[in-house]
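Yeah, one chain of the complex is gone here, protein chain that is, but the others are all in their spots.
Here is chain A:
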Amino acid sequence: MAGVAGGNDFQWCFSQVKGAIDEDVAEADIISTVEFNYSGELLATGDKGGRVVIFQHEQESKNRPHLRGEYNVYSTFQSHEPEFDYLKSLEIEEKINKIRWLPQQNAAHFLLSTNDKTIKLWKISERDKRAEGYNLKDEDGRLRDPFRITSLRVPVLMPMDLMVEASPRRIFANAHTYHINSISVNSDHETYLSADDLRINLWHLEITDRSFNIVDIKPANMEELTEVITAAECHPHQCNVFVYSSSKGTIRLCDMRAAALCDRHSKFFEEPEDPSSRSFFSEIISSISDVKFSHSGRYMMTRDYLSVKFWDLNMENRPVETYQVHEYLRSKLCSLYENDCIFDKFECCWNGTDSAIMTGSYNNFFRMFDRNTRRDITLEASRESSKPRATLKPRKVSTGGKRKKDEISVDSLDFNKKILHTAWHPKDNVIAVAATNNLYIFQDKIN
């Protein structure tokens, strides 16, 4: 079966699954973000309980060179705690909305994690040595009696078991009135942006007590509010350019060189609405849930409720390609509105060469689209097909009256099993798919 993102012999197979198997899933264990670092060596997840778990790629085994190494737990830490805003009498959730890695500049790794209100910079470093032979304190840390110190010695570094430490280096707080939905590290590696429903701020990684507001769409009269910011991202190469998407299905590209406050966009991307498909829920399904630049910086991709659209930055009036993720849901919008699924925010991601993209759906299905071959494939993250190196079988949803064998009908889809967060290794064909509280890792299987 021809696959996506690799040619005719390309197939995906199961590699690993992380997380508990319990039927009753604790709310805190639900994965809320997934992100590979720049090299792909590390894979970070954040969950609703405010925890960050980092997995590290182990080197391939010499005995099984045809298999890639596995990802094992490298570090786990509590990034955010629940807080309470006493002035507004509101609880601030500890859920990790986004994680973004910084490019590695030394032996330590740095990442940004954010909840609804506060962004934190974490340093993850290894320690495999400790100093012994202090003059002023014992090995257990207690201070020595000065009168008993009769000689001077030089502490020596002794090997110890590897310990991975995560320490908060910066806390960027009190800059967002509304809920933060995006953070994005700039290509200058010195600044980053954070976006909430109505504002976007630009920070310097070293400065926590102030930030620059670069976008503000809050109307003077809140009753005139018609759209909110849903996602924002810095251009991968041009540190003066960023984009933000809106709940109206539009994308604005801004150039920070034009003005201090980028309320006026440089480019405005919008596809005219098809009047024949208008319904009560047209506004909801047109709301963009994610926007991602391609690695090349020439294109960007947006995800709304039913589709993925590719945009050429040089053409604003329509996308160059549109892929339907689950068009069979268009006739079910009313039910999806009633059960709140219509408000789900799906993310999307590019592969390392920008030749394919991936996004999630329901029933633990996720979809891949190959831009070169125009092929698409639906796969499922399930425990049943989680045997080591088992090839993933393409899935199909039956949309007509007669359901073929191995097809699943729309009414049989489990809308509680949704894949909102996915990540693609920056260099290899390895993908991470978050299915509620489980993290599935799949890799290519070249015949």
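Criterion: a residue touches a chain if its C-beta (ideal position, glycine included) is under 8 Å from a C-beta of that chain, and two chains touch if they have at least 3 such contacts; residues count from 1.
Keep this in mind: contacts and distances are computed from a predicted model.
For the chain that does not appear here, its UniProt entry gives the protein name "Immediate early response 2b", which is one of "Immediate early response 2b", "DNA-directed RNA polymerase III subunit RPC6", "ER membrane protein complex subunit 6" or "Large ribosomal subunit protein bL19m". When the missing chain is restored to the complex, the residue among A:139, A:338 or A:411 that touches it is A:338. Residue-wise, the contact with the chain that is not shown comes from A:91, picked out of A:91, A:206 or A:414.
One of A:228, A:341 or A:390 touches the chain omitted from the figure, and that residue is A:228.
Of the listed positions A:35, A:197, A:233 or A:271, the one in contact with the omitted chain in the full complex is A:197. When the missing chain is restored to the complex, the residue among A:32, A:194, A:247 or A:363 that touches it is A:247.
Remark: the residues of chain A touching the chain excluded from display are 88, 90-93, 95, 116, 177-179, 181, 197-198, 218, 222-228, 230, 247, 279-284, 287, 334, 337-338, 340, 343.
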